[in-house]
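What you see is the complex with one protein chain gone and the rest in place.
The first chain written gets the first letter, and so on, giving A and B; residue counts start at 1 in each chain.
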Amino acid sequence: MKAYEYYKPQTIQEAIYLMERLEDARFIAGGTDVLVLFRQKKIAPKNLISLRNIKDLIGIEERDGLWIGCGATHSDIMKNVFIGQHYSALYDAVSNLGSCQIRNVATIGGNICNAAPSADTACPLLVLDARVVIVGPTNKQNPPVPSSEKAGLPAPPFFEGGQERFFIEHQVDIDAFFLGPNKTVLETGELVKGFRIPSLGDNTGSAYIKHTRRQAMDLPILGVAARVTIEKDGENLLCNDVRIAMGVVAPRPIRARGAEAFLKGKTASDLVLQEAGEIAASEASPRDSFRGEAWYRKEMVKVLTRRAIMKAIERAVQPQEVK
Amino acid sequence: MDTLSTVGQRIPKLDAPSKVTGNALYIQDLKIPGMLYGKILYSRYPHAKILKIDTSRAEKLAGVKAVLTGSDIPVFKFGVMKDNPPLKTGKVCSVRDELAAVAASAPEIAEEALTLIDVEYEEIPGIFDPIEAMKEGAPLIHEEMKSNVLKLPWKLVCGDVEAAKTESAYIVEDTFSTQWVTHCCLGTSGCIASFDTNNNLTMYSNTQIPSLAQKDYIEALASFGLKNKRVRIIQCTIGGGFGSKLDTYAYEYLAILLAMKAHKPVKIVFSREEEFFATSPRQCTVTRISQGCDKEGRLTFREMDMILDNGAYTSWGATTPSVMMMPISSLYKVPNIKFTAKCVYTNNTYSQAMRGYGNPQATFAIESSIDQLALTAGIDPSDFRLKNANEPGEITPQRFKITSCGMKECIDAVVKKLDWQSKQGKHDGRGVGMASLIHVGGGARVYKSDGCGTTIKIDDYGKIDVFTGATDIGQGSETVIAQIVAEVLGVTVDDVHVTNNDTDACPWDVGAHASRTTFVAGNSALGAAKKIKAQILEIAAKNLGADPATLDIKKGIIFSTIDNEKNTALGKVLRNAHYVSNGQMLMAEYFYDPANENFDREFKGNLSVSYAYGAHGVEVEVDKQTGQVKILKYIAAHDVGKAINPMLLEGQIYGGGLMGIGYAMGEKMIFDKGVLKNGSFLDYKMPTAKDVPPVEAVIIETDDKDGPFGAKGIGEPGLVPTAPAIANAIYDAVGIRIKDLPITPEKVLKALKEKEKSLL
Partner (left out) sequence: MKREIIFTLNGEEAVYEVRPEWTLLYFLREVCGLTGTKEGCGYGECGACTVIVDGQAVNSCLYPILEVEGKKVTTIEGLLSADGELHPLQKTFIEEGAVQCGFCTPGMIMSAKALLDEKDKPTEKDIKEAIEGNLCRCTGYVKIIDAITSITGRR
């Protein structure tokens, strides 16, 4: 392994400050993507800035819906009963991701910022209307350089107790966050603070289905998430407020807006679901790769869209039955 | 028959304690003082001329102690066709080709040195399809060979197939293909080469063939200018074999050459990437098969023709046809056989031994075709198999002498446990399928010797040391041998210590292959134990004033079977024999070479002393929308002769079975113009714990007259019939037949859609 320096900032300010000051630096959270890239010799930054020790980044809070810090591990999310019950698609994603060992350290922030088209947490966040809270360096102020840095020592914690925040915060919709394979809107020096997910309201259920070759330790051949709010219309269940998202069928995870529009206001009969699946498939543009053939992925969009919607409806109707 | 006290017991593996504590030392864990680390530079292209290799920058890197290219080493080629030099010169024929090797004081330095070696290539168009390679005018992979088709004699003819065709009521014909899969040993390949001041070599190794490797290295040393040197092989704890360590590899010769140049021990250990692309996988095959039967469903003929992609160099993959002949000629009673196989050079990777050694590939074709034939003849596939089942006393067309044979019992077990009668033929998305197997169970005379030696010594207290040539690759041969010896000598396994990992101390053995260890090494240990028992009883007889024939040993006591008063402790007898003038310490040796035969020129002869049989049955459910196949139930019935250790035996059945399921359903090395694309555990779909279906092992004991305590081999049979059993079950479930492995959801869905279309 090529040599690098490793920093452990304790606050967001420190992390941003270090990123501004250090040459050839990269953020690292759980390390399950970054260290793999290192080992594959695809990257070799001289400095790694760890986000693991920043308290502000690791919380999961039920307020105004749901707040998940970027440093929350997949394990943390999996064990969270509130998420399991109310944001089930996210539970589906993290519980099938990697292995126990990976889930214990890998973070939702890492999964999203790595922005692989196959990122398991992306489709659930897309259907849950997540907003990404981004923090980054200010471009006006230049904080004074502490003398310890001049001495060549690692940057100490600073701004302790003070309220000064030498960073700015803004939000984007998760849908606007992804630009392409491994590409996001994050600019140099920025990092994701966390995800704000609105409360979904009653009669809403969500699901994520990951299509894999084996039952564990697998990337998805493709994945589909759905979220549906059900309205009872006499005997029928009408689908209001539908969201459908698909992964590995485009350069980035995408919403199937055509299928969503089609489904809205309709009863989820077999024929309707079949058509929704066909529309979603027409919105998908999967490629051939050694991991899966394009024609098969397109076919599976049809099947998984149907199944994800049905599962979401099941959960909307019977919210206790989740796992 | 006496009740047995250790044989037949579920005794935990003797080496398990050192493994569960992390104390067992694998090659990865071993360090020798002064040791250097070796790394290998591989080719960038699958087919190219080597114009120039410049190692000057690498040699200057601090910490680098030796750099070698093909022009620095004596002319030497290894491999079964002697076509493989450890470092290539002139041209490269695959991306596995080794171009240079470096030894340095740290692995990171050796790796960096590789990046400083400059190679100039001139690319040549590559051939990646054996059919292309066989065409007129195709570029030659090895110019000196004059043809891309290897000169190998793979042809077996028994009876008259053409005549049999005219007498058949039903005939089926089809083509089946199997893929490259790899062993995925959790412990990667590696060795340490270390010379003493007299240039005698010690190899720390995880080889499965210590005696043969020793011979290979002695010959290599002679080629390298070191004639008449000793070679000692010390086997570390082996992190998995499955056939991957059945041949000697370039990296071993490179470790030796680097050690020679640097005058220091050199360790080479493969990274996981290297383990994937630079070790030799299971032989892939394309098989045309035709089988026929009469009106009653009795098989009349079997005709098979195979094309094997030999890759760039030749290892054991090219010899798999010799083992494939076994199921081809002897799985079920088939009077007329014709088999030919061609091995063709290409610029792909090259294959060697992998658990089953050709049998799984051939059985996939045969057993899929048997189902096709049975259904064409309107006969239930299980009945068809029973009708044609092998029987004890049979002599097959290849002149195998079948002694013990539990094939029918295995098929019956599968039928019963799968509830075959009520589940078969429903075609409603769920189905059942089965397949049988034959494999060698009593050694296999593939070399001139199939022997294994054992020496035993016993100390003053009745503690026994057994030195066996047999290698334990994790299957538990050490434990089985201890059980056999303990049984004969009336002690517990705690009193028996087995040494099996040092050619300086251990006798010759041809290797851990062909599922032969329990049978051959077991018989060898049995013979030595009986000899030493005779010595003990002779001495005891004098002490007790009894006839040795009336004495026995149990629980460390030598006693008379006819006089209760006459008994003495084993230790006492031994000490009395030792601590006198003209004293003696007891030792015995026994080299057991089974009475099997080498093939004659027609590939006929009794390859093994006895044969193992089995049948696997599986119930599947096919998701018609996704093409995914779920295994609802898996039955693995095996005729093992005698289960010396039922717990270890079950371990082989479960392990083999899951490896077979991986072979059938998910594993495939994906190459693109000779380059491996999925050389990682992420993308090579080896089964995980969550992929284990409900599985039941059924052990059938037919008590083989030649096996130690009646036992036969089990190491390989576990994965021979899995693929056809699953393919047959899928056909029963949804009426489609996948003929090329692995059976993926894509293939199933495609076939289902084509079937739908054809029905419209």
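As a convention for this text, a contact is a pair of C-beta atoms (placed from the backbone, for glycine too) under 8 Å apart; a residue touches a chain by one contact, two chains touch by 3 or more.
Computed from a prediction, not measured in an experiment: that's the story for all the values here.
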- Just one of A:Ala216, A:Ala250 or A:Ala294 touches the chain that is missing; which is it? A:Ala216
- Message: Touch as defined at the start, partner being the missing chain; which of A:Gln10, A:Gln85 or A:Asn104 qualifies?
- Response: A:Asn104
- Message: Please identify which residue in B:Glu252, B:Glu650, B:Asp732 or B:Glu746 touches the non-displayed chain.
- Response: B:Glu650
- Option touching the unshown chain, where B:Ala24, B:Val80, B:Ile124 or B:Leu632 are the choices: B:Ala24
- Mind pulling the chain B residues that touch the left-out chain? 10, 12-13, 15-26, 28-29, 183-188, 237-242, 271-272, 473-476, 647-648, 650-651, 654-659, 680-682, 686, 688-690, 692, 695
- Message: Touching the absent chain: which residues on chain A qualify?
- Response: 1-6, 8, 28, 30-32, 35-36, 39, 48, 50, 52, 75, 98-102, 104-105, 215-217
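Going forward, only the chains that are shown with their structure count from here on.
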- Message: Based only on mean CA positions, could you tell me how far chain A sits from chain B in angstrom?
- Response: 45
- Listed in rising order, the residues of chain A that touch chain B in the complex are 1, 211, 213-219, 290-293, 296, 299-300, 303
- Query: Taking the complex as given, what residues does chain B use to touch chain A?
  - Reply: 108, 625-627, 666, 670, 672, 677-678, 681-683, 685, 687-691, 744-746, 749
